[in-house]
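Quick notes on the structure that follows.
All protein chains but one are shown in place.
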Amino acid sequence: MNTFSAYRPFPDATTGALAIVLVALPFVLPSVTLASELVVFAVGALSCTFLLGLVGLLSFGQGLFFGIGAYGAALILLHSNSGSLVAVLAAAAMAAIAAAIVGFLSVRRRGIYFVMLTLAFAQMGYFAMLALKNVTGGENGLTGVPRPPIVADLGVLAHPQAVYAFLAAICFLAFVLTQRVASSPLGSVLRAIRENDIRADALGYDVRLFKIAALAFGGFLAGLAGAMHTIFLGLAPPNTIEPEMSERLVIMAIIGGTGSPMGALIGAGFYVLLADFLSTLWPRWLMIIAFLMIAIVLFLPNGLWGSAELLIGRWKSHRARAVSPEPVDG
Amino acid sequence: MNISRRTALLGGASLLASPMIARAQTNKVEVVGIYSLSGTFANVGDLLNKGTVMAFDHYKTAAGKQINYTLLDDQGDAGRAVRRVQEAMGQGVRHVVGCTNSAIALAVAKEVHARGGIYIHMAGADEATGSQCNKSSFRWPGASYTAIRATLEPFMQANPAAKRWYTITGQYVFGESLLTNAKAVMQEKGLTNLGNSYHALSEREYSGYITAAMATNPDVLAVLNFGNQTVDVVRQAVSFGLKRNVKIVVPWCTGLDQYQAWGSDIVEGVYFGTNYWHGVESPGNRVLSEVVRAKTNNATNYLQACGWAVAQMFVESANKAGSLDVPDLTRAMEGLTYEGPTGTETVRAADHQVIKNYYLMRGKARSAMRDADDFAEILQATKAFMSPEQAGCKMA
Partner (left out) sequence: MQGQVILFQLLNGIGIGMIYFLLSVGLTMIFGLMRFVNFAHGTLYLVGAYTAYSVSLLTGSMWWALAFGPLAAAVIALISERLILRHTYEMPHEAQILVTFALALIFQESIILIFDPLAKNVPVPSLLSGIVFIGSFVYPAYRLAVVFAAAVIAILLWFALERTRFGAALRAGSESTEMVSLLGINVQKVFMVAFLVGGGLAGLAGTLSAPLRGVEPFMGSEALGVAFVVVVVGGIGSFTGALLGGLLIGVVQSMASSLWPEGARLMIYGAMALVLLVRPAGLMGRS
């Protein structure tokens, strides 16, 4: 499977590309709300991209943390006077803590076991949401969540454009933060664990602890996305914590490719736009997405973004060869 | 042809937009329906939407303007529903109908109200015409209070010996409000509530709950949940032989489609409450039944009737108002009386609840069925609704 490449200078060209894309989205897409949905899921998918690409952990349970972020933000906004930014960050922190606890239980097992556990915990989260209906609103979800200014009286989120700007800024910071983590010493250790956790263990790293830390960061990203979702919609519907949400985030990450954080943006964009388009044509559009996923896994193991990068790389080297007067391999 | 890169990109992007909703034209009215055709609730969304489509095909015009109906698939996702509504309303749409579940309806109702539209739906949540009611939203079916009052009260009257009750309840908001209402009725009538078992929204195996119920030796088992779970609980209860000495009452049942899922062996002798029955003799139902029969060659089920009713309410109110402006429509809707699927129906002004019949039915033996759809007989039709004050509706 494709993975975060060994070392990336930070910030790099993709950071700039990301900024351009985020600014351009509301102008290119037919509606600013579609752009908002896209950036929310980009951050959600990023949590899967990060875990799978950098640490080699396939989590079918990120929907749980997405849901905790969504409900957490909704509860904070409904029951306190905090600004939107504080609510988003606090909710993401709650998700990170939950992810660390789940991580503590699941990193006891590796490989397949780990995947099954994440899936089981995601289902458990859904049942817990239903059982705690006095807090979560049960199957009706939490509605009428206010959208206060970002901090104190600054940054009023009255218009969809303002909401998008806020969400896009968080999205940008989340990507930059992920790149930062990936290129930090912590990132190198996580990469080493991905390559061979037994050797990493022999080198004296507490593999479990590092995995838990990575899962907590992944949970933070997913929780951030969930909280953004609540700000975006002004409600926390039950499907934010359904197991299907976990699946959706994984699909997005895979389609985009987990070799780079940009893959999450591409995957989320592709999925959101395609679902939007296909669902008007054929109610069984999910089948097309599934076929696409098989094709990508079997034939484009680097995902859309990874393959595009590869193509660009080849094209560049091809040009370099054409331009250079001497044979490169001479 | 020379298409610049930028226009091609923009063209491609707008192709990805939610269904093209044409700019408002003077001789047309744009109506959107919010249903889940994919995702977990696809099973109901499809039939609801078909009902709405059939209604608009039948009525063709509202207030003299041609109806142009567009379906927005929310994929079972309240978030997507809200976003789709935002986009449609951004393009000038003001008239929204339909919902597949309460979470979606409550969210869409807020959105449509905030943006000055009108929304007619079929949510089951009491809040829709209670604590979360608003000026722009109207609800067709009776909810939990209606289901309990219109089912249990006539049942109790007819079965005075049935004193000991056990309840199996879905542990979610809707099940909970069915239970609260049922307990109130039991208390008023001085009946014994032996106990209750909760099951979760995604529970599939009920033998444990049924066993617990049997152990208390009740006269009546009331099943308080909805959808597939109702089907499963009743099926499993019958398989445990509960029908031999216990009466089973299902206050919230969707009627025909659930009877078909059970088959007459299970349905026989069980009591059901339902918002719609295709066999009802009324002018409104005759029209509906003819249209559905012509289109599908089948009897109408509850979901199709719901989809139809919200569309019909829109058309009736527009024709009464002679206008499609939202304030005119709202005014026309409040107090509107029309021949609906359950007979004469009235929209109550105070909470925007449609006051209509709710039916208590009893399953027939296979030998007594006149045709393949004749699963049950109507014992009583009741209009039982909470007062707007009781419901807690403060119209905003």
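We call the chains A and B, going by the order they appear; numbering starts again at 1 in every chain.
Please note the rule applied: a contact is a pair of C-beta atoms (placed from the backbone, for glycine too) under 8 Å apart; a residue touches a chain by one contact, two chains touch by 3 or more.
These figures come from a predicted structure and were not determined experimentally.
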{"item": "Which residue of A:29, A:45 or A:58 touches the chain not shown here", "value": "A:58"}
{"item": "Which of B:131, B:157, B:187 or B:239 contacts the chain that the document leaves out", "value": "B:239"}
{"item": "Interface with the unshown chain - residue positions in subunit B", "value": "40, 42-43, 46-47, 171, 197-200, 202-209, 211-212, 214-215, 228, 231-232, 235-236, 239-241, 257, 260-263, 265-266"}
{"item": "Absent-chain interface as seen on subunit A, which is shown", "value": "1, 52, 58, 105, 108-109, 111-113, 115-117, 119-121, 123-124, 127-128, 131, 243, 247, 250, 254, 284, 286-287, 289-291, 293-294, 297-298, 301"}
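Simple rule for what comes next: only the chains that are shown with their structure count from here on.
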{"item": "Centre-of-Cα separation between subunit B and subunit A, whole angstrom", "value": "36"}
{"item": "Residues of subunit B that touch subunit A when the two form their complex", "value": "9-10, 13-19, 37-40, 42, 46, 73, 75-80, 82-83, 86-87, 90, 101-104, 106-107, 110, 125, 127, 132, 171-174, 176, 200-202"}
{"item": "Contact footprint of subunit B on subunit A as seen in their complex", "value": "28-31, 33-34, 36-37, 126-127, 130-131, 133, 137-141, 143-144, 160, 229, 232-235, 237-240, 242, 244, 273-277, 279-280, 283-286"}
